[in-house]
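Input: a single structure, listed below in structure tokens.
Note that this complex is displayed minus one protein chain, with the remaining chains in position.
Chain lettering (A and B) follows the sequence in which the chains are written, and residue indices restart at 1 in each chain.
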Amino acid sequence: MAAPLLETRDLSMHFGGVQAVRNVNFALAEGELRCLIGPNGAGKSTFFKMLTGQLVPSRGQVLFRGTDISHAHAHQIARLGIGIKTQVPNVFDGLSVRENIWLAASRIHSGERANSVVDEMLERVGLTGAAGRLVGQLAHGQRQWVELGIVLSTDPRLILLDEPAAGMTHEEVHKTAELVREINRSKALIVVEHDMQFIRMIANKVTVFNQGAVLVEDAVENILRNPLVRDIYLGKQAAA
Amino acid sequence: MMLTVQALRTGYGRIPILNGISFAVNQGEFIGILGHNGMGKTTLLKALMGFLPATGGLVRFDGDDVTAAEPYRRARLGMGYVPQGREIFPGLSVYDNLRMGCSKQAGAERDTIAAVLEEFPRLEPLLDRPGGALSGGEQQLLAMARCLCGKPRLILLDEPTEGIQPSIIDEIVVILQRLRDNSGLTMILVEQNLDFIAALSQRILIIQKGTITREVQPHQLADASLVGEFIGITT
Partner (left out) sequence: MNARARNLLGLALVGLVGAGFLILTPRFAELDTVLDLTVYMIMAILALSLALVWGYGGILCFGQSAFFGLGAYTYAIAMFNFGESTIPLLLAIALPAAFAALLGYFMFYGRISDVYLGVITLTVTLILFNSVNSTAGPEFHIGVARLGGFNGIPGIPPLNIPGNKAAVIDLEGMFYLSTAALLVTYFGLRLLLASRFGRIIVGIRENERRAELLGYDPRAYKLATFTIGGALAGFAGCLFANWGNFVSPTIFGLAQSAQIIIWVIVGGRGTLIGPIVGCIGVQWLSAALGANQPSGSDWWTRVLANAPLILGIILIAFVLLVPRGLVPTLGDLGHWLLRARARRVATGLRPKQAEEG
């Protein structure tokens, strides 16, 4: 059995008396696409923050390709090959769309190559027409696309997507799902989402978080039928 | 006629976003607004609330011309706004957030809040918690409750289901349906979630490139692939 790409052991986070994440043991294989669902406040974004070095875990370990990255700096982890699209879009609002993507691409490419990578990425995320506009003036859904473009431009091994479909129209959700499946052909992904239609379009294995811990981990069909998951999270949306 | 909008135009600096929006909403009506990103949905709500100045056209709320009115004036007249991203006060407790929403009757706060909490029982045990410690779903409920504390007659809701877990979305649908049926509240709802918008709206306006291009009925949203045709080709 091959070693996992990403592994957490007893990972925990607490701040100010609140235990946000507790004893999470999680493993992701190379090239796997995992969906992470759970109620608001269950600790999913906090979990992501520990994986990317934005938060130092209170306890436990994060291992990426066998290396302990629990205490590494965010920029070091990014260089090791983990990219993240955050829940609240983290983009360069005062700069143009093109400059946003250039800043990402130029971390691994230089000169003219960087410029052509930028053009390709603009095409891929459908923003060629808006390339010169300031990102802060774009609609919310378009800013999500900019951030996706930024993350893809650094060519990471593992991509974390925190609510990638938020604020998108039905068609854009389809497009995003297609993009995610396409990315999955060469990279591993962990996707947090509440849009169950989107989850159904991409998911294989799903991990359910509740109150900071892993509640259940199973194939998507079973998760959707699981009465406990329906209770704490899905509501009436379980209809397949 | 609760709200009349005629040829409304606005934008950001040199970039026009709304190019002549016209529509009307009756009292007690719930209408939905659907459209691609960048077409002007959030801009429309901001302009209706006065956060963006109108560069042309007219907005009439219950007979009053509010086209040039400041947001606080529109709020006093009875317009309420729940923005995208909630924007609750993270440093204030849930109770204080609700108090901030009681802009009408100073003094009758306790009663107003008690009445609102009956619609939002999930917030009852959280009254002392700081707003920032609430989960996204709870914050959305708080934002809506806070808006209702101001006793508005018209509510503008911008993407209330974004980032909210499905079971709380169900709760929100039930709450809003109850408010529609019992209190004659008028609502304009911007949403991407088709099930949500169909469950609540009596009619849905499609916005494309800054104008209203058509009106559809909720049952027409049932087939998601057809909706794509209504909204137009993705840019």
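One rule holds in what follows: a residue touches a chain if its C-beta (ideal position, glycine included) is under 8 Å from a C-beta of that chain, and two chains touch if they have at least 3 such contacts.
Quantities reported herein were computed from a predicted structural model and do not represent experimental measurements.
Taking the complete complex into account, the chain left out of view touches A. When the missing chain is restored to the complex, the residue among A:75, A:181 or A:225 that touches it is A:75.
Across A:37, A:150 or A:189, the single residue that touches the chain missing here is A:150. When you scan A:27, A:95 or A:216 for touch with the missing chain, the hit is A:95. Between the chain not shown and the residues A:103, A:131 or A:201, the one that touches is A:103.
The chain not shown here touches subunit A at positions 52, 54, 73-75, 78-79, 83-84, 86, 90-95, 99, 102-104, 106-107, 110, 150, 154.
Basically, only the chains that are shown with their structure count from here on.
If you average the Cα atoms of subunit A and of subunit B, the two centres end up 29 Å apart.
Subunit B makes touch with subunit A in their complex at residues 12, 15, 35-39, 41-42, 84, 133-138, 159, 162-171, 192-194, 224, 227-228, 231, 234-235.
In the complex of the two chains, the subunit A residues touching subunit B come out as 18, 38-42, 87, 126, 129-130, 133, 137-142, 163, 166-173, 175, 194-196, 232-237.
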